[in-house]
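For this view, one protein chain was removed and the others were kept in their places.
Per-chain numbering from 1; labels A, B and C assigned in written order.
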Amino acid sequence: MVGLVVVSHSRKAAEGIAEVATEMGGDTRIEPVGGDGQGGIGTVPDDIEDALSAVDNGDGVVVLVDLGSAVMNADVAIEMSDADAVIADAPVLEGAVNAAVAATSPKATRDSVREQAEAARDIDKL
Amino acid sequence: MVGLVVVSHSRKAAEGIAEVATEMGGDTRIEPVGGDGQGGIGTVPDDIEDALSAVDNGDGVVVLVDLGSAVMNADVAIEMSDADAVIADAPVLEGAVNAAVAATSPKATRDSVREQAEAARDIDKL
Amino acid sequence: MSDEGQAVVAAVEAVAERLEAERSYLTELDSAIGDADHGGNMARGWNAAAEEVAGLNDPDPATVVKTTGKTLMSEVGGASGPLYGGSLVFASAEFEDGITAESAVAFAETYLEKVQDRGDAKVGDKTMVDALVPAVHTFKKSVETDDLPPVEALAKAVAAAKRGVDFTVPIRASKGRASYLGWRSVGHQDPGATSTLYIMEELLSVAQEQLGVEEPAVDAASPTVPDGEEATED
Partner (left out) sequence: MSDEGQAVVAAVEAVAERLEAERSYLTELDSAIGDADHGGNMARGWNAAAEEVAGLNDPDPATVVKTTGKTLMSEVGGASGPLYGGSLVFASAEFEDGITAESAVAFAETYLEKVQDRGDAKVGDKTMVDALVPAVHTFKKSVETDDLPPVEALAKAVAAAKRGVDFTVPIRASKGRASYLGWRSVGHQDPGATSTLYIMEELLSVAQEQLGVEEPAVDAASPTVPDGEEATED
């Protein structure tokens, strides 16, 4: 099964987003990660790498990120990691929800899950 | 100054998103609200109304929401509230960051802030 | 007024009991295409509403409906909160001059309108709207065109709602959480349509008790609510 990692500058935001996504994609493994490791705002590549390992079971991992430096740190983590991971170019919460649902499909692949996450850009809320 | 309310099904997510947005829009009043009031996932219109009042100082309020029922409950809250509030059709975290920055502009209006929030749809992360 | 108010209180209590009984089934439906909370949302919300309206002092029907809606809005942390609750609050005004066949039709139409306003769902989106639209249309036609007595019209509306619930099974969801599943939502029954049916079934059975099933031409404009047990408890 494809795993998900949610990276935010705020650990709280990452955990809450994972909560919301988990509601919709019950079985999907979703690992939240965020914060600068000192209780502040930021992202740390080592922590992201640990999150990748935590959800990786060989079927690939899709990474959701919030802002610019989370993207760069996720990039670094993916380079260091053994997991076959890819960053989705998607809004972090909406993409995580979409991805969590997509990952429960029996036909899900890393790229189909990423595509669904990226489709969250086009969600009309109103 | 235009105020912001961040509504998520997860209170943690709402708080974390407000944290991330606050970093960028230091002075902007941002109120997070979420959860079903019993520690679970959901949104409650009364709580959203309270959040609207908390940030309203007469210049209008822009509301960021996560999923469908948050939109409906935000709608209900806006109908009940005295604040001149509007929901942005935007990704919740990215929209909140954009809106927080936009609100610090001396020329900001409710609608300019909402527009900036909605422009967050088009952010390329990669 | 007071008798009508008590009849509505009885209806709210009956709905609360029914939804408590269906709690796990509704949640099972919601777990297939949603987030597995619809049973809890409905049972919790309506139980709270039943408690709330039981505490009202000699309320008129509009107040009971409005109180029920407000309670649902604050107790239900999901889509069904604003949809059921907000629409009940809004439509309750139709009962301000009492419950008649005419005001019941107006109530049903206003309620449906608000649900669609709020949720932006059309028939075929696999939501409660699929149960409501046939029910409201059938009720209106039964009363206004076919001149059926209100209880018979309501019975027809319930049958129509049942067809709406069945109709949600083979279609793909376009609104609400189930829409995230896309094609995988096909083959599952919509929880909100189902709870809408249950509520209507309870309204029917309370109406039958209160207005008498046998009386074929009962005039709902001056309801003959008996001083029975259900109607007098507060």
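Please note the rule applied: a residue touches a chain if its C-beta (ideal position, glycine included) is under 8 Å from a C-beta of that chain, and two chains touch if they have at least 3 such contacts.
These numbers were taken from a predicted model, which means no experiment stands behind them.
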Neighbours of the unshown chain, displayed set only, are A, B
Given A:L4, A:I41 or A:V63, the residue that touches the chain left out of view is A:I41
Touching the unshown chain, chain A contributes residues 9, 35-38, 40-46, 67-69, 72-73, 75-76
Residues on chain B facing the left-out chain by the touch rule are 23-24, 26, 97-98, 101, 105
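Criterion: only the chains that are shown with their structure count from here on.
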Per the C-alpha centroid definition, the whole-Å distance linking chain A and chain B comes out as 23
The positions of chain A in contact with two or more other chains are 23, 97
Among chain C residues, those touching two or more other chains are 35, 177
